[in-house]
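Of the protein chains in this complex, one is absent; all others appear in place.
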Amino acid sequence: MAETMQAVVKADANPGLEVQQVPIPTIKRDEVLVKVRAASICGTDLHIYNWDSWAAGRMHPPVIVGHEVCGDIVERGSMVETPEIGDFVSLESHVICNQCAFCRTGLGHICENTQLIGVDRDGGFAEYIAIHAQNAWPNPKDLPLEIAVLQENFGNAVHTAFAADLRAKKVLVTGCGPVGLMTIAVARAIGARSIYATDISAYRIDFARRLGADLALHAIDDPVIETIRDATDGDGVDVLLEMSGSPSAIDQGFTLLKRGGEAALLGVAPGPFEFDWDNHIVFKAARVLGISGRKLWQTWYQARGLIRSGAVDLAPLVTHHYKMEEFDKAFETMTSGESGKVMLTP
Amino acid sequence: MAETMQAVVKADANPGLEVQQVPIPTIKRDEVLVKVRAASICGTDLHIYNWDSWAAGRMHPPVIVGHEVCGDIVERGSMVETPEIGDFVSLESHVICNQCAFCRTGLGHICENTQLIGVDRDGGFAEYIAIHAQNAWPNPKDLPLEIAVLQENFGNAVHTAFAADLRAKKVLVTGCGPVGLMTIAVARAIGARSIYATDISAYRIDFARRLGADLALHAIDDPVIETIRDATDGDGVDVLLEMSGSPSAIDQGFTLLKRGGEAALLGVAPGPFEFDWDNHIVFKAARVLGISGRKLWQTWYQARGLIRSGAVDLAPLVTHHYKMEEFDKAFETMTSGESGKVMLTP
Amino acid sequence: MAETMQAVVKADANPGLEVQQVPIPTIKRDEVLVKVRAASICGTDLHIYNWDSWAAGRMHPPVIVGHEVCGDIVERGSMVETPEIGDFVSLESHVICNQCAFCRTGLGHICENTQLIGVDRDGGFAEYIAIHAQNAWPNPKDLPLEIAVLQENFGNAVHTAFAADLRAKKVLVTGCGPVGLMTIAVARAIGARSIYATDISAYRIDFARRLGADLALHAIDDPVIETIRDATDGDGVDVLLEMSGSPSAIDQGFTLLKRGGEAALLGVAPGPFEFDWDNHIVFKAARVLGISGRKLWQTWYQARGLIRSGAVDLAPLVTHHYKMEEFDKAFETMTSGESGKVMLTP
Partner (left out) sequence: MAETMQAVVKADANPGLEVQQVPIPTIKRDEVLVKVRAASICGTDLHIYNWDSWAAGRMHPPVIVGHEVCGDIVERGSMVETPEIGDFVSLESHVICNQCAFCRTGLGHICENTQLIGVDRDGGFAEYIAIHAQNAWPNPKDLPLEIAVLQENFGNAVHTAFAADLRAKKVLVTGCGPVGLMTIAVARAIGARSIYATDISAYRIDFARRLGADLALHAIDDPVIETIRDATDGDGVDVLLEMSGSPSAIDQGFTLLKRGGEAALLGVAPGPFEFDWDNHIVFKAARVLGISGRKLWQTWYQARGLIRSGAVDLAPLVTHHYKMEEFDKAFETMTSGESGKVMLTP
């Protein structure tokens, strides 16, 4: 095996990324080394690329970026019992401590010592990545790369959609980026009665319709409140799945939420904002759920079930393919709003 | 309007039924009079027809039988605000007191003063039936009779399937009578990963396959335990939906249930039986849920959602049609095990 | 019986109230007439007294005010089966429709046609009140007036405290008005591990300590965040019970809330305000529950259980007694922040 590899690196505290030749990582006794077969770009990666305040406040360059990754196990530490060398795995991006009270009570997804690959430690836009063995989720050998690589991100959609009870319910998905789109597919698979969706990209509004949204509207140009009220006999929706982080979309979503409704929130807002607490939560007796990451590892089992039964087909979500060294073009595509998921291969 | 009507009556404490000419019922101020358009036969009706010990212990003839009914509102009492004259309605068969602690806490389905139409008071195998207004559930005018009449019974399937979390789970349905068959359709609609089913009628095993069961087995002739263990990589199932009431099917189901699994029980056993308490519930940390009737009226809303979204199509469930006066042939068909639901029209 | 009675009336759209001689109400066939024995003043009544924008936007004077009421049944309509003439009852203040989808699914507390006595229809600061029979909750004959009259308001505390899981948990109660104080008592009764409380009235902070708060702090003058962090080994609290409606208290509460924590919100804010959505809910994976009124009638059963077992003693909560005609003094006492509940008798 070579001693160095190609990697996409946030080299210093500035916008942009660069391809570097770096040492192949060495593993600890509870880790595995994964030869990367594919990676995909997440919204978080855009923040890192642009070096916004969130990225600047959290990251300590140099760091290899990328946290949506699949590949083959090529080496494993002395304590690793599973998976096996040669296994084709997808990676859970949150490396957790297994020691804190959260980890010890089945809440590892909110572990207080979480390290996110590609952010807090080296990630997977590279030829190899070292990661804790428990983060490597074995796939069938013949699982298409497009599906394998999306599982981490799909987990966000599954976690959000499974947080509320969607069965026979009217559901609004605010935000049709890739996770929002996958959430629509999940909502359809688990028996939502009607699915309404909003976004501000015509491309994604159209994508939402193709994935099963009964109505997909432009959040600003269309009369969202009136249209969805009409479509629901004036009732509004039972469930809000908030994937946008946009304060105005959040306000629209809660305005449409029925009394006693449920709202699951994955979207991250740009900062604090003014919110109508009384009418949107208190008087309405709403149940509001913050969603963070994926449940470790319930969500992975659930995602596997949806994929294997054929209830959700992730393949159409990957709309663009690039080589890793073409990362600039890949990020540009992702930023345009005219894409689903963008996949990178070494 | 005429003063008498044709009705199928349990005339005295003996097996069989007869058609009689009886007075059209008069309504109380909180009741409606429904002109029956269709009715269907339930397993309970077979017990009544055969006058088994359950029927003999509970009924006080003469009683007009039949509790799965749809029709049109033709008259309403002075206090009734909804539904309207002319509305096409399906009937909830449990007339509840609205006064007991169960009714006052959202648990009307276990009201301690419940009266079941066709059992404790006159039912709907007749030209007309009087019933409390809240038991009349309005349908779209153009809902097919086959679907309208099945909603009550479909509610049992929905109540059972919604009691557990089936999303991305492996599910076993023991018993493929009409309610079991509808349960399979619901499980499929709300995202079950795999559905296994058992029965002892070849006709119904085949029906189960057509409704979406991944595997449908003969409970006695097939090696059920081994086959389902194999199909689940040795794990067994996450959820048992018990629709048979057969002690041996119950034992099979719990044997296949995984640790931490859920079992929802609608099937009624012929009497007390020997059960492996420790291995089937305690050590397994199983969650076992008795299911009674339908939730009033959550289940009706859920059933409506599944029907209107197209997630479940009930029409194929009705396999036979008879005139009410042909009730003997209809009951014979139902008893044969070679039918889905059997519908009667006045 | 006389034909008129004394009542405290919001006579026109201005601040203040007045005592008037008005007709004794007549009852409908599903109502009862209650001879009032005691009433108590709620925060809502202060809004009405002061005729703030909420009151001006909702009420249509003239209206008899008062919604915390107990008394004796002296007459009942023709359809009323329970309670009996002579029963000593406390009143649920929300008159609900029993017809809407919420009422029909056990969610009457968010009925979309609710009428609140003393606000939307005549209330109980009067000698008599007419109300739907189901709103009259029978008490033991010997229940002290102080406890009987507080049950409605106590229901808010029970509803809020029961919404989250407090067992063996660290709990913060923000706002120690009467409902906040009762919430502390409930939290203690159902097994909270530690109870922290904040308010801005020294009187109520002291009251909180006497009712079982482990720490009671001044929300502005004390270093709340540091003190509670220290008291919880840096962890913060598992549960926030928000009873103040103060944006700064809400911010403090959510800052102290642990990841994965639960927040139940009864306090009503003065209007929309800036809120740190990402850090307070999304990243934290918080579960946030709007609380409205009391569950009809689960909360009443729960309140009864706590009272009868002796787990909660409400008597000390009533700190002041006045005759109804002394309502000005009573409202002044309530406004001062130097009181628990203020009781009025005809």
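Letters A, B and C mark the chains in the order given here, with residues in each chain numbered from 1 onward.
In the analysis below, a residue touches a chain if its C-beta (ideal position, glycine included) is under 8 Å from a C-beta of that chain, and two chains touch if they have at least 3 such contacts.
For clarity, every value in this text was computed on a predicted model and none was experimentally measured.
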Chains in view that touch the one left out, judged over the entire complex: A, B, C
Contact partner of the left-out chain, one of A:S53, A:Q99 or A:S336: A:Q99
Touch with the omitted chain, as defined above, among C:F125, C:F162 or C:F254: C:F162
Residue among B:L46, B:C97 or B:V288 that touches the chain left out of view: B:V288
Chain A residues that touch the omitted chain in the full complex: 79, 81-82, 99, 101, 104-107, 134, 295-298, 301
Chain not shown, touching residues in chain B: 101-102, 107, 109-110, 112, 235, 245, 250, 259-260, 265-269, 271-278, 281-292
For chain C, the residues touching the chain missing from this view: 162, 167-169, 189-194, 301-306, 308-309, 311
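Heads up, the rule we're going with is that only the chains that are shown with their structure count from here on.
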Length of the line joining the C-alpha centres of chain A and chain B, rounded to whole Å: 41
In chain C, residues with contacts to at least two other chains: 101, 107
